[in-house]
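The structure that follows is given in the form of structure tokens.
Incomplete set of chains, arranged as in the complex.
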Amino acid sequence: MTPKRSRYTRRRRNAPGSPPGQLTVDPAGEAPRLTVVHIGADGVETNPSADLASLRVPDTGLVWLNVDGLGDAATLSRIAQVFGLHPLAMEDAVNLHQRPKFEDYDQHDFIVLRMPERGGSFTTEQVSLCLGDRFVVTFQERAGDVFDPVRNRLKNPQSTIRSRGADYLAYALIDAVTDAYFPVLEAFGERLEVLEDEVVARSSPALIEDIHALRHQLRTIRGAVWPLRDMLAAVLRDDGARVSVATRVYLRDCQDHTFQLIDMIETYREIASGLVDIHLSSQANRTNEVMQVLTLIATIFIPLTFVVGVYGMNFDVMPELHWRWGYPAVMLGMAALAAGLTIWFRRKGWLGRRR
Amino acid sequence: MTPKRSRYTRRRRNAPGSPPGQLTVDPAGEAPRLTVVHIGADGVETNPSADLASLRVPDTGLVWLNVDGLGDAATLSRIAQVFGLHPLAMEDAVNLHQRPKFEDYDQHDFIVLRMPERGGSFTTEQVSLCLGDRFVVTFQERAGDVFDPVRNRLKNPQSTIRSRGADYLAYALIDAVTDAYFPVLEAFGERLEVLEDEVVARSSPALIEDIHALRHQLRTIRGAVWPLRDMLAAVLRDDGARVSVATRVYLRDCQDHTFQLIDMIETYREIASGLVDIHLSSQANRTNEVMQVLTLIATIFIPLTFVVGVYGMNFDVMPELHWRWGYPAVMLGMAALAAGLTIWFRRKGWLGRRR
Amino acid sequence: MTPKRSRYTRRRRNAPGSPPGQLTVDPAGEAPRLTVVHIGADGVETNPSADLASLRVPDTGLVWLNVDGLGDAATLSRIAQVFGLHPLAMEDAVNLHQRPKFEDYDQHDFIVLRMPERGGSFTTEQVSLCLGDRFVVTFQERAGDVFDPVRNRLKNPQSTIRSRGADYLAYALIDAVTDAYFPVLEAFGERLEVLEDEVVARSSPALIEDIHALRHQLRTIRGAVWPLRDMLAAVLRDDGARVSVATRVYLRDCQDHTFQLIDMIETYREIASGLVDIHLSSQANRTNEVMQVLTLIATIFIPLTFVVGVYGMNFDVMPELHWRWGYPAVMLGMAALAAGLTIWFRRKGWLGRRR
């Protein structure tokens, strides 16, 4: 664990008290790259680096605009204008520490997702999704996402995703984000297993920090998945007509996946808690073991040392010292004492209890 | 406890982002074996290895199709087509880590159950149940289930199960799965008792791992039974006409059993938690006990060794050394000191407190 | 604590998957003894060992049939037939590990109660109560119950219990069962006080097991009282006309008693948890104390033993050995060292801190 500063704090962009709906972009952010996918009766057209001027809401079919990079306020304002996006939605899209949520604005629905990113420790990227009648606009912090399977399905002429409306496309994207948590959690399951084996095998003081770090990451995932579930519930509860009954069935399926994710997370959290117990017990056990060795040695040799001390005294009159068999007798006596104590300890179960 | 890899991870079949309703079967799965039971006015006919072509929804009576083995997509697709099963239901049926749930599709109800399997550690097999007006279709991962009592009751001409509709048959199957948890939990109760006796009797470091493993299994059972209860609640809440009022009374009874199961599970979980406390206390106690023996021996002999050391010094002028009764006097003095310390310890309750 | 097998498991009578509504009686159960109380306008008639053939639902007044012993299926079937009791109610009545619950069958209400039994450890007996318009039928596992006060009130001509309907009689019985928990809990309060005094006074390793056993029993009581409260809530929520508005006032009062019981149980549970903390702290304290004695003795005598060892060396040239006052000087020096260390320890608060 190499702790880096700011592992628990996250900075909001907007200063407290600033007006709502402000587009305060991060100047160090990536420049927006626009990918437009037009899905019409006659096919799917993809423009991987669309021009800002060419953007419009289509009269037929639907359009999916994906924006990678949020570093330019003017571009984003123009997009908001074209699609009629609410200022608060735009503010949330550029403030990158939103929780997953659903908001039904008049012109469009607004959904915030957190997409897990690959890598050593668990992090998420914010994906904001605006769903209108004929468009889906997604905003991502940077290039690289989990939508490639959806893009591939769009290329397939038989895919349902082509024949259904914008709500189904939105579902497909939400589903892709939700399912992306499974491999992440599976990796956590594996880390837990490794940790558990280690806790059982040895009791390194670093283990408790590893467990602590793992628990923190599980907490972070939990903080992303629980509101995901609530967001889906809010979409399903919303009685607006923008999401069709047919798509709702699929969203319920997606919600089931969040239940599974939550089950896994809670299970992992409990296992990690249990590991702390095992670790503490294992530490206590090791102390016990060390104590037993010390006690064994000390308890056998301290009396013996006393005995030899006795015959090291310099009294004029100590008849034993002059006996012919005094020395061997004392040595034998001490051997018998040591043997007796050893047997007594074995009886008490202090020797060989380890195995 | 011999930990095997993947004890905390479970792999989903479908890749993240793949389209919903896909029948991605496990190629290593068993080949489907179809058992058709036709329950009509004139009797019950069982065909233990039915032909795919002969499948149909009957006009009178009802049919129960049980599918053991999910290794062939074509067979499953054909079954779905015959009974009009929803693609999402079929996807859930072949993805083997569903939580128990209830879904009311237009053509049929869909219920996922987790059936406990016999064996060393607790595992469950997924049973998916599609309930239509005139059919019940059950999908199981492999042969072997808990439905034999239901099959036997079907053979009995007087059995209610013959005279009621498909909903009652579905109830009987759900009830069989629910009740199958009781022997499993009873086995857990016995393991808990054994563990408790061991924790009280001795304090092996392996015990905490056994408790940890048991708690994990209880967590797994809990993860199966809680959604079972929710599933039954969803069925009872559902106002569709497919489950009759008469059958609902029986399902409520079945729900009561899940309450009993949950009571047992929660009780066992608390007992297992308490065992950790006993274990830790028992460890601390053993440390105490070892410490006391060490302290006793050390406290008695260290001063005595000092005394004999004194008379081992080589000063020219040490009058005691030349006294006639010096040696016996010192020996008696030391015996008195040891006796005094022993009595003092006994007073403090450090000796014989064990019993 | 003398653990007996099966302290955590309870065996259900019916095998998993067996048909519902089956009357599988325990052949070792007591033979049913029927006590019929007929409450009419002209008085109360009690028949302590009624004949099965004479049973009927009266046209005026009401009848209370109490059945002690459930060992004969034929008798029970006959009773069910006479009073029109539902098969599922009868099944629950003979399956002796039901949770308290309320079920509104068409012909009658069905209530399961758990009656605390006197004795060393807490156990409960199941009482099933069927409430019809003109009858109350109670089933008990064996003779002996808490209904004697109700029986005495029935003997009193002025008692309200005579002038009200069957619902009031049912209330009186439920109330008697509920109130029977108070003396049980008071006994637990006393045991807790005794345990607390012991935990404070001494730290026996057996205490943690006693606390563990007490917590388990509190858990068992809790498992009986919580559903009792839910059952009463279900009765009060039920809009059937069988329980009159006037009786509902009394049932709410009875429900208040369950709230009081739950308060007591939860308080006791928290106190018992706190005892574990005290116990662990007390163990740690005792270890500390033992350590301090050891450290004291060792720290004082180990340096002294070193000193006497120095003057036991056999170097040819050791001038101190030949000084006239060498021996007394060394002895005095050692006494001063011991005194200094003792004072230092006292300053650090290691001596006499106990009191």
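Odds and ends about this structure:
Per-chain numbering from 1; labels A, B and C assigned in written order.
Rule of thumb we're sticking to: contacts are C-beta pairs under 8 Å (C-beta built on N, C-alpha and C of every residue); 3 or more make two chains touch, one makes a residue touch a chain.
Because the structure is predicted, anything quoted here is derived from the model rather than measured.
Displayed in place are 3 chains, all sharing one sequence; the entire complex defined by the structure file totals 5 copies.
FYI, only the chains that are shown with their structure count from here on.
With chains as nodes and touching pairs as edges, the resulting graph is an open line. Computed from the mean C-alpha positions, the centre of subunit A lies at a distance of 41 Å from the centre of subunit C. Within subunit C, the positions touching two or more other chains are listed as 312.
Every residue of subunit B that touches subunit C in the complex is listed here, in rising order: 146-150, 153, 159-161, 172, 175-176, 179-180, 182-183, 185-186, 189-190, 192-193, 196-197, 200, 249-250, 252-253, 256, 259-260, 263, 267-268, 270-271, 274-275, 277-278, 280-282, 284-285, 287-288, 291-292, 294-295, 298-299, 302-303, 305-306, 309-310, 312-318, 349-350, 353-354. If you check the complex, the residues on subunit B that touch subunit A are 1, 3, 5-12, 14-20, 86, 88, 91-92, 97-99, 101, 103, 105, 202, 204-205, 208-209, 212, 215-216, 219-220, 223, 227, 276, 279-280, 283-284, 286-287, 290-291, 293-294, 297-298, 301-302, 304-305, 308-309, 311-314, 318, 320-322, 324, 326-327, 330-331.
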